[in-house]
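Here it is, the structure, as structure tokens.
In this view, the complex is presented without one of its protein chains, the others remaining in place.
Here is subunit A:
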């Protein structure tokens, strides 16, 4: 059955004859292997993992319309482009916000439910925001008032430049763990 012609005795002699040489060979094999794996693995790991460490947060200001598009007291759904989204992705870079012009100030709520991220829907009469996914409800200020969400909708910046209304874009909010009782 055996493929080689080394008898067990000589093999045993080989193994005992040069223990330091064998150690060197093992070290050489594992060492060169580890070095090659590390050299090729570093750029691979970096490419795969870099996006995981991309910082979220706010992006630039984007035009969302003119003053005439935002009658006072009315809540308007606007579309913006998320910051940092690669531009060749098609529609995937779009995101939405609810913008309300109120006497004296503006309210812009990022349309990402703070439970698990579904888009919420504003209701004209009550002014409440309902989430279709698990029934979360936010009041007109974006404060979570019923259902699973534990924190309010995120606010975005709005500014008026002449007649133009601009919104400060933002990445997807990623709520971290809030301990029971610790929510705002």
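What to note about this one:
The rule is simple: a contact is a pair of C-beta atoms (placed from the backbone, for glycine too) under 8 Å apart; a residue touches a chain by one contact, two chains touch by 3 or more; residues count from 1.
Please note the rule applied: contacts and distances are computed from a predicted model.
Only one chain is not pictured, and the protein name UniProt records for it, out of "Peptide/nickel transport system substrate-binding protein", "Ubiquinol-cytochrome c reductase cytochrome b subunit", "Carbohydrate ABC transporter permease" or "ExbD/TolR family protein", is "Ubiquinol-cytochrome c reductase cytochrome b subunit". Across A:29, A:72, A:123 or A:163, the single residue that touches the chain missing here is A:123.
Take subunit A: the residues that touch the chain left off the picture are 49, 51-57, 77, 79, 82-96, 111-112, 115-121, 123-128, 130-135, 137, 139-140, 145-148, 150, 171-172, 174-181.
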